[in-house]
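Everything on this sheet refers to the single structure shown next.
So, chain A:
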Amino acid sequence: MVIGSMNDAIIMLAAICFPILFGAVILLMPEFSSRNRLLGAVGTGLLVTGILALLTLGSGEAGICLFSLGEKLEIFFRLDNLGRIFIVIVTIIWILAGFYSFEYMKHEKEEKRYFGFYLMTFGVLLALDLAGNIVTYYLFYEMMTLLSVPLVLHSKTREALMGGLKYLFYSLCGAYMVLMGLFFLNRYATTLTFTAGGTLNGELTAGNEKVLLVVVFFMILGFGVKAGMFPMHAWLPTAHPVAPAPASSVLSGLIVKAGVLGVIRTVYFLFGESFIRGTWVQTAWMTLSLITVFMGSMLAYREKIMKKRLAYSTVSQLSYILFGLALLQGEAMTGALLHVVFHAFIKSALFLSAGAIIYKTGRTNVDDMTGIGKEMPVTIWCYTFASLALIGIPPASGFISKWYLAEGALSSGTGIFTWLGPVVLLVSALLTAGYLLPITIKGFLPGADFDYGSLQKREPNLWMVIPLIVLALLSVVLGIFPNPLTEYIRTIVSTVL
Partner candidate 1 sequence: MDFIQNVPFFSIMISMFSGIVSSILSEKWAKRLNTAVILAVGVMSGALLIWLCRTGCGSYIFMMGHFPAPWGNEIRAGVLEAGMAMFFSIVMLLSMTGGRKKLFDEVEYSKHNIYYILVDMMLSSLLALIYTNDLFTAYVFVEINTIAACGLIMIRQNGRTIEAAVRYMIMSLLGSGLLLMGICMLYDLTGHLLMSNIQQAMADIMANGTYRIPMLVTVGIMTIGLAIKSALFPCHAWLPDAYGYATVSSAAMLSSLVSKGYIFLLIKIFYRVIGLDIIYSSHIIGILFIFGLCGMLFGSFSAIGEKDIRRMIAFSSVAQIGYIYMGFGLGTQEGMVASVYHILVHAATKSLLFISAIGLTEVSGGSRSFFALNGSGYRNRIAGVGFAVGSLSMVGIPSFSGFVSKLLFAKAAIINPTWKMFPTVIVLAISTILNAIYFLKTVIRIYTPESALVEEEKGYYGIRWNQQRLYTVTIILFVILNLILGMNSQPVIHLIETGLANFA
Partner candidate 2 sequence: MLETNFLVNYGEEVAILLFGIGFANLLVQKNLIKKIIGLNIMDTAVYLFLAEKGYITGRAAPIVVSGVQEVEAYINPIPSGLVLTGIVVSVSVTALMLSLTVRLYQRYHTLDLDEISVQLRKEGL
């Protein structure tokens, strides 16, 4: 069953299926053992997928229902404005991090497996963004978990193995909370298709609100696992750092966003914001996300291993987004969606620069990075720009999103949270500065007793530097010219609020 033009539907399916099948072919065919051939194939695969993904953006109101798992349980894809934003960031970052991997993965073994799964996960993420109902979303959400586990496990060290298993089990726990919600929705919603404003069946719901509130809370918690929300955040700082750097950058930049997208879809497109406004669910959700914001920043501040520090930072930043969504207020939601975009670029840039440092110097501890700016100036400059953006120093991008978040909180009318929210955000921003900037400062200003004699230029080659520069530039430039994006996001927000 196809809605809209057939061509659009075919492009959509192609964008999803091509990378998944192509990845599978790479995994299965022994021909790709030679490195040149592998990289050629992967490069083509990434670019073709990218083009297909961007082509889908142009399509109008298109949808396709593939087949049905059971009554009401169709596998259904449809493109909407929210999906478009996610598709764009996924495509840009995935391709850039993919090219970065070409160089980075030289010092890791078994590139074939890495690239195979990398491509497959790309397709699954596109499918998530295009998913038109919660069943499809759940299916690809599980697939995303399963296919990204090999990326985490990649180095096969004991640490990576434990990290991977932890990732898997936390994610599955979260997924089953979602599944529980799906069971209930199947009964109480008129349709499982995402519809702005919610699909609850009023007659059936009447009298069962209490149960359904528990259910929606579980669903938020379940998707919150992926987004690293307290109390299920512990997997993130273990699992993200053990993956190869480009994989951690997409894990931290994009895959966690699948949790955010899930929350948006659940709250705004299935239950409807009016259903939870002013209930204990909203309060609990705001509380949990604020706790996470603060706790993530504190833990990041205390952490010495650079990639772990960045992972904790992800925990904290993702909860900015969740807090913005929890306020159920237009400005705050705009801020949250902006932060989704900005954080994706910024965090990928940060992880990629951490990867460049590891690749060239092997240093992982923050304290060992004295003078690093003299050795790899371009990398550290990119790192610095991204950091400034994340802290929210105007005019870099983070400032814009945080501004909207704070403004939204102040006018949300949620009691204590109207002022507590902005305060926590501010404190956390200071902490962010506290944990990100020392690397820049020590890197460029190593102090008087630094041994300049042993310095050597260790800038990585263009495969790694160009993606880094592009991402760092994007994180700054989007802050300087935020208006088109903001306007676009406002159209999304206006449909659901």
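Structural remarks
Rule of thumb we're sticking to: a contact is a pair of C-beta atoms (placed from the backbone, for glycine too) under 8 Å apart; a residue touches a chain by one contact, two chains touch by 3 or more; residues count from 1.
Criterion applied: all candidates are chains of the complex that A comes from, given by their letters.
Quick caveat: nothing in here was measured; it's all calculated off a predicted structure.
As listed, 1 or 2 are all part of this complex, and the one touching chain A is 1. By the touch rule above, chain A contacts candidate 1 in their complex via residues 67-71, 73, 75, 135, 138-139, 142-143, 146, 149, 153, 156, 161, 164-165, 168-169, 172-173, 176-177, 179-180, 182-184, 186-187, 208, 211.
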